[in-house]
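== subunit A ==
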Amino acid sequence: MSDPVLEVSGVTKTFGALLACNKIELDLQPGEIHAVIGPNGAGKSTLIKQIAGEQKPDSGTFKFAGHNIDILSASQRARAGLVRTFQISSLAGEFSALQNVMLAVQGASAHTFRFFKPVQSDMSLVEPAMEFLKNAGLEERAHTAASELSHGERRQLEIAIALAMQPKAFMLDEPMAGIGPGGSKVLTGILDQLRQQAPILLVEHDMDAVFSLADRISVLVQGRNFATGTVAEIRNNQAVRDAYLGEEVAS
Partner candidate 1 sequence: MKKLGAFLAGLSALALIGTAQAEPVKIGMITTLSGGGAGLGIDVRDGFMLAVKNSGNSDIEVVVEDDQRKPDIAVQLADKMIQSEKVDILTGIIWSNLAMAVVPATTAQGKFYLSPNAGPSALAGKGCHKNYFNVAWQNDNLHEAAGAYANDAGFEKSFIVAPNYPAGKDALTGYKRFFKGTIANEIYTQLGQKDYAAEIAQIRASGADSVFFFLPGGMGISFMKQYAGSGVDIPLVGPAFSFDQGILQAVGEAALGVKNTSQWNKDIDNAANKAFVAGFQAEYGRLPSLYASQGYDTANLIISAMGKASVSDADAFRSALEAADFDSVRGDFKFGPNHHPVQDIYVREVIKEGDVFTNKIIAKGLSNHSDAYAVDCSM
Partner candidate 2 sequence: MTLTRETAINAVLFVGLLIAALIAYLLDEPFIITMATKVAIFSIAGIGLNLALGYGGLVSFGHAAFFGFGGYVAGILANHALNNTLVFSWPIEMAGTNSMLMIWPVAIFLSALVALLIGVLSLRTSGVYFIMITLAFAQMIYYFAISWPAYGGEDGLPTYIRNSFPGLNTLNPIEFFLICFVWLGVSLMLCSAIVHSRFGLALQGTRQNEQRVTSVGIDPFRVKLVAFVISGGITGLAGTLYTDLNRFVSPSVFSWQTSGEIMVFVILGGVARLFGPLAGAALFITMEFTLGGMTEHWQLWLGLLLLFVVLYTPGGLIGVLTSGRGKDV
Partner candidate 3 sequence: MTFTLLIEQILNGLQFGVMLFLMASGLTLVFGVMGLINLAHGSLYMVGAFACAAVATATGSYWLGLAASLVFAALAGVLVELAIIRKLYTRGHLDQVLATFALILVFSEGTRWLFGSFPLYLNVPEILSGAVVLPGGIQYSLFRLLIIAVGFAIAGGLLALIHKTRIGIQIRAGESDREMISALGVDINKLYTIVFALGAALAGFAGALVGSIQSVQVGMGEPVLILAFVVIVIGGIGSIKGALVGSILVGVVDTLGRFLLPILFGAFMDPSSATAVGSALASMLIYMVMAGVLFFRPTGLFGLNA
């Protein structure tokens, strides 16, 4: 294996008496889709929040692109290329599609505290943003408010934004939440577009999608990383079946 893009080592997090994460070890290799699954309350969301920098672990460290990122804030991690995307209602609704992407280009460029030059004529923002929109097929809708876009268009906008962040890794937290049937097809489309750019850490409930798309899978149970392996390894792991997957995978 080559050097991992993201490395989680020994991460522990407690909320009062509740042990949400228990010495979790995890890594993300270049080019792969690594899915994290587990029952509700297994600590998936808590783990993602800690990687993103929204919560601080009690102990343990995160390495990203070869550097320790423990002291970086959430926004600094995002700027470093650790891109978290497809959160619930994650667009700036009043902004146009273009402004949403411009904000991402601006964030990645790390030059926010400029007060006088109008952004509309700031070609170092507008041009790349238009390029990303074009690639996402939203050129026509550049000046439409994000809140007025269709569901499909919003997903495309999310992709444009994620790509505009000059990502080195993606984190997707339940991108299918609320989509309903046919979700795995949509997810396949999204992942195909993103994986060309960077590896993906995916948290997802939909088992069919996970097993058909992921390269590797980690199973969290009660805050512990119960098992990590390829799809086949996990499918055939008796302990995982007993603990969690049960009939669902067997069928």
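If you want to know what made the cut, all candidates are chains of the complex that A comes from, given by their letters.
Rule of thumb we're sticking to: a contact is a pair of C-beta atoms (placed from the backbone, for glycine too) under 8 Å apart; a residue touches a chain by one contact, two chains touch by 3 or more; residues count from 1.
Since this is a predicted model, take the numbers as computed values, not measurements.
**Q** In this complex, work out which of 1, 2 or 3 touches subunit A.
**A** 2
**Q** What part of subunit A is in contact with candidate 2 in the complex they form?
**A** So the residues of subunit A touching candidate 2 come out as 52, 54, 73-76, 78-80, 83-85, 87, 89-95, 99, 102-104, 106-108, 110-120, 122, 125, 161, 165.
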